[in-house]
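Showing subunit A:
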Amino acid sequence: MQMIAEKIKEKIKELTENGKISRVMGWKKGLYGYDSEPFVFENGDLRDFTYDAFSGANLCKYMIAQSKNDGDGKILVLLKPCDTWGFELLDKEHRIKRENIYALGIPCGGMVDIEKIKKSGVKGITEISEKEDTLILKTMYGEKEVNKKDYLLDKCLVCSSKEYKDCDELFMTDLCGDTAEYDRFEEVEKLEKLSSSEKFEFWRSQLEKCIRCNACRNVCPACSCVKCVFDNDNSGVAAKANANDFEENLFHIIRAFHVCGRCVDCGECSRVCPQNIPLHLLNRKYIKDIKELYGDEDEAALLTFTTEDKEPSVVYERGKNNV
Partner candidate 1 sequence: MTENEEKKLCAEALIISGVKPEKCMKCGKCSGACPSYDEMEYHPHQFVDMVSKGQIKKLMESASIYKCLSCFVCVERCPRNVMPANIIEAVRALQERPQGTDRLTPDEVKNILDDDTPQQLLMAAFRKYSR
Partner candidate 2 sequence: MQRIGVFVCWCGSNIAATVDVKKVAEELKSEPGVVYSADYQYMCSENGQNLIKSAIKDYSLTGIVVCSCSPRMHEATFRKTASEAGINPYMVEIANIREQCSWIHKDMATATQKAIILGRAAVAKVNLNTPLTEGESPVVKRALVIGGGIAGIQTALDIADAGYKVDIVEKKPTIGGKMAQLDKTFPTLDCAACILTPKMVEAAQHENITLYTYSEVEEVKGYVGNFDVKIRKKARYVNENLCTGCGECTSKCPSRKGLNEFNMGLDGRGAIYIPFAQAIPNVPVIDTAQCIKFKTGKCGLCQMNCPSKAVDFSQKDEFIDEKYGAIVVATGFDIITLENYEEYGYSMYKDVVTSLEFERLMNAAGPSKGHLERPSDHKQPKTIVFVQCVGSRDTTGCGKEYCSKICCMYTAKHAMLTREKYPDTEVYVFYIDVRTPGKNFDEFYRRAVEQYGVHYIKGMVGKVYDDGQGHLMVRGSDLLANEQLTIKADMVVLAAATKADESARKLGTMLTASMDTNDFFTEAHPKLRPVESPTAGVFLSGFCQGPKDIPETVAQAGAAAAKVIGLLAKNKLKSNPCVARADSLICSGCSNCEKVCPFGAITYAETDVNDGTVREKRRVAVVNEAVCKGCGACTVACPSGAMDLKGFTNKQIFAEVDAICRQTGE
């Protein structure tokens, strides 16, 4: 990874010198080596630039604000394969000014979930370095080596494609790791098989944790409304916090419905949730439904139709097998 980061830096320098870009949207080193964060690098200053196993954050949504002004020149954005899908959606929905962006597809071999490492009992991490698939953890209590593959982010566990969309240039993307072997619908299927009350209990226990921090919404490339309906005092459903259980449900059902057919399954909602609610399971349910009911279509499922679509009663018939 360090090698890749260096090469990316060189590439950025080359593009800057050629006058193709003026700024860079990338990841900035944190204090400990596992807390890199999105950052805009300006004036060619790349001192704190990093691209490591913890650069999981999808940068595409920052492009809404960053590409707005025509006078600022082009901004380079670094996109992993799954980041590009959201990027494409934003472009398709006219949320970004594509002409002000230089999208560089970069390789990804799966990103690591620091929470998983911490949960395994490793404490006091001060620095992390990488050597191929090994993470070398320097802690206050000594050094430890772990296999990166054992601590991947949930979204990387079900990585379904290394396809890049809508990029201006692909850089070293042949270094991408393999896609995962896991079936991304497995978890959804498991839930579908539960009885009605088990499902209810499961979601209740999950959604009651929601503190309405709106992180899921803010990171989601499909949730890009100028003003969210839940923030709009005039909408009749505005709520800054969940006043009761119903509103927890309402928020998440409606959010899932609003991104239904547009969700690119980047998994960012679950990654950023401070309460670890598996929000991606709501969106993935819709993806599964759409696939099963309508097949592959070019247009978002709710924005099109065929005259032979299934009737809503299909839901009852399907449910009959597992009450």
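Per the selection procedure, all candidates are chains of the complex that A comes from, given by their letters.
Some points to look at:
As a working rule, contacts are C-beta pairs under 8 Å (C-beta built on N, C-alpha and C of every residue); 3 or more make two chains touch, one makes a residue touch a chain; residues count from 1.
Because the structure is predicted, anything quoted here is derived from the model rather than measured.
The contact partner of subunit A in this complex, picked from the candidates 1 or 2, is 2. On the subunit A side of its complex with candidate 2, the touching residues are 68, 92-95, 223-229, 232, 234-237, 258-259, 299-300, 302-304.
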